[in-house]
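The complex is shown incomplete by one protein chain, all other protein chains being positioned as in the whole.
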C-alpha cells in the first residue's frame, strides 16, 4: 500500500496513477508487456485504429533528429474488426484501463469506429486522434479546424457514454480554442500534444528522407512546446489535460503535471527504454513524499505564476 | 575569385552569398565582428528595433533545453533613434548589406519606424518581425492573423522602396497563408521561421524558469519544423524565402536551400561558435563544387519530390 | 527478448573505423541465434536519441561480439566505450537465419559490413555443413576476413581477390557451386541484393538475406521499419520482427 495517492480521474475513469503509454508507441501492448508490468500502469492507449486496416506509408518512415525523431508511419493498423478479434483477447488479461485511439478520414468514420468498439467492456475510454500529421485525408485537416473538432466530438459523444478524450494537434495558432471546442462538444479530457510537422532532406540525393515527405516530430526536442501548450490550455479552459511530448524521465512528468496535466503519456521513450514507465511511477511517488504531497492531484496545475 | 557563384537575390537586393546573421543573435554587429569578417557575409540583420528603446524582460531570460534553448528577451533594444546615432556609424565601416529588423505593438508604429530609418542608405532592406513570441503587445498577435500581416505589409510597402522581408511566425496552422498575405501586401521575401513558443518549470519551486513564463524555442531541436515550413511555403507561394531555424553547419544550410530557401540566417549558432558563418560559406562553396553546381541558385528548391 | 547492461570485455579495431566489440552477456549468448540482432542504447542522454541496431557478429561462450563500422555519432560512442563500461543492449531481436532446411553447403555472401552476421553463422554450421564464403568490398580495406571459412574475395578496385563485385565472384565459381546442394545466406547493400536475386533466379538457388532499414524501437512498437512484400504488393513486413532475414524472393529489394 503506497503512502502517496497517485490516482487521478479522467471524467468517470479512475487511473491508479497518471502514467499512460501513448498511442502508436506501444502497438497493442504485446511487445511492451515483456518489459513493463501493464497492471502497474495508469493506462495504455492503442495505436490509432481505423475502420479498415491500413498498410501505412512506404519506407522510409523514421528519421532521427537532434534530441528527437520524425515518423511518417501513416497510421498502419489492423483496423477495428481485427483489433477486437486478435488484440483484445491479449489485453483482456490485464487489469489496466485500455484506451482506444481512433483515427478516420471522415466524421462518419469516427462515429462508425466507436459504434463498433463501444460495447467491448475492456475498452474504458476513447481517445480521438484529430491530429495525425501523416495521412492526407485524416486527422490534421480536422485538427486545424475548430468547427470540425467540435462536430466530431459531439457526434462521438452522442455515440458513447465512455470517457471521451480528444487528442489535439500542436500545429495550430491557439490550441486552447480547440480544447474549448472539445469541451463544448462534450469531451471529458484533451490530450496534448501530438507530433509537430517536420521534414528532413538527404543533401546528396536532394530527396526527402521520408517517403511521405513530412513526418511528425517527437521526443525531448518538443518538450518545451508541449509544456507551453498544456499550460495555455490549463490557463484558459477547465478540462482535464493529458500531457504528452518529450517525456524522458520522472522530472519531465512532474513538469507536465505542474503545467496543468492531470495525467501524462509516454511515447518515444518506450522505444529507448521500454521499462521506463514502471520506474517513473516509483520515482513520482518518491518526489511526492519528498515534497510532502499526500495526493498527486495537489500537484496538478500548481504552477506559481504571479 | 571563387569558382562558384554563391550570390543570391532578395528582391532588388543582391547578396554575395546566402548566409546572413539572424536578428537578435548578433546585436548590432560589434561583438560578432571580432570573430567573423562581416564583409564576407551575405547580410546582417539587426536586433529587432522598436520606436522607443525597450529594457526587455526581467531575468531569467534564457533556459537551455534538449538540443535547443528558450529565450524571453522581450525585445530589449536601443530604439530607432539611438540605433541611427550610436550603431550605424560602426556598421557603416563594412561592406555588408544591413537589414533592419523592426518590431512594434501597433501597425502605425511599424510604419513610423520605417519612416525614420528609410533614408539611412547603409540600410539595404527591412525585415518586419510580426512574430515575436515574447512581448504581450507586439508581434505574435499580428503574426497569427493573416489580415494584419497583409495590412502591415501594405502600409510599410507604401513607405519604402527598399526590399521588404516579412518574418513569419511558425506558431500557426498554415504558414503559407501568411506568406501569401505578405506577397499580396507587396513583400519581396519572407523569413521563416521565428521561434516556437515553449516553456519550462522548476519542479521544486514550481515556478516558470523564465520570468516571462513562456519563451521562444530555437536551435537544432526546431530544424525539422523550420524545414517543413520552408518547404510548405516553397510549394505553395512564389516568393523568395529566407530559411531560419536550428542551422548548426553547412549541411543544414544546404538542406534549407534544397527545401526552398533562397538565403538563410544563422541564429543560436552564433552564441556557440561566433566564427561559424565564415566557415559555412567556404564549405557551401566546396559542396557546390563537389556537386557540380556552378551557381548556388540552381540548388534552391531543387528537392526531388515525385 | 531481454534488456541487459553488458560490460565491455574488449574492443578490437580490425581496420580503420571497423571495430569488433566483445561484451559479457551470458543471458543473451545463451539464447541468441545467427541472423538475430541487438538494439543498443549508446548513451543515456537525449542525443543521439535512438538505439542503434547491430547484428550478432559472433558468440563465444558467455561473450557476444558486435562488428561495426563507425558511421556517425552512435557508432563512434560505442567504439570508444572503455573496458568494463556497461553496454545497454535490447535483444535478441528479429527472426534469424533458418539453418536447418535441406542443403549440404552453406554459401555465405557478404558485401562490406554485410559480413557482420556470418562469423556466428559459420560457428554454428561448422561440422554440420560445408561452408563457402564470398566477400566483396570496394577495396581490400573493406574485406572482412574475421571468422570466415573457405574465403573467396572480390574488390571493385581489384586490390584484393577478383576485380569485380561479389556476384561476379559467384559466377567465377559457378561450377563448384553447381556441383553442390547449396543455400545462400547473404547480407550487404541493395545493389548486391538485386544482383543476387537475379543470380538465384537464374540458377534457382534457395537464398536468405538479412536486410537493414532505419529503426526506432527494433521490436514491433513503432511500425517504423517496413519492407514491401514481393508476393503480395502493398503489404509490408516489419524488418525488426518479421525479419531482418527474409527469403530473397519474398521481399522487394
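Chains: A, B and C, in written order; residue numbering restarts at 1 for each.
Just so it is clear, contacts are C-beta pairs under 8 Å (C-beta built on N, C-alpha and C of every residue); 3 or more make two chains touch, one makes a residue touch a chain.
Since we're looking at a predicted model, the values are computed, not measured.
Asker: The chain left out here touches which displayed chains?
Answerer: Within the full complex, the chain not displayed touches A, B, C.
Asker: For the chain left off this view, which of B:170, B:198, B:219 or B:243 is in contact with it?
Answerer: B:219
Asker: Which of B:4, B:38, B:73 or B:117 touches the chain that is not shown?
Answerer: B:73
Asker: Based on the whole complex, identify which of B:14, B:64, B:86 or B:294 touches the chain you can't see.
Answerer: Of the listed residues, the one touching the omitted chain is B:64.
Asker: Spell out, residue by residue, where the missing chain touches chain C.
Answerer: Counting only chain C, the missing chain is touched by 45-47, 73.
Asker: List every residue of chain B that touches the chain not included in the displayed model.
Answerer: On the chain B side, contact with the omitted chain comes from 24-27, 30-32, 34-35, 47, 55-64, 66-69, 71, 73, 76, 219-221, 248, 268, 270-275.
Asker: Tell me, which residues in chain A touch the chain that this view leaves out?
Answerer: Touch with the absent chain occurs at residues 66-67.
Heads up, the rule we're going with is that only the chains that are shown with their structure count from here on.
Asker: When the centre of a chain is set as the mean of its C-alpha atoms, what distance in Å lies between chain B and chain C?
Answerer: Roughly 47 Å separates the two chain centres.
Asker: Would you mind listing the residues of chain B that make contact with two or more other chains?
Answerer: Those would be 66-67.
Asker: At least two partner chains per residue is the criterion; list those residues in chain C.
Answerer: Each of 46-47 in chain C touches at least two other chains.
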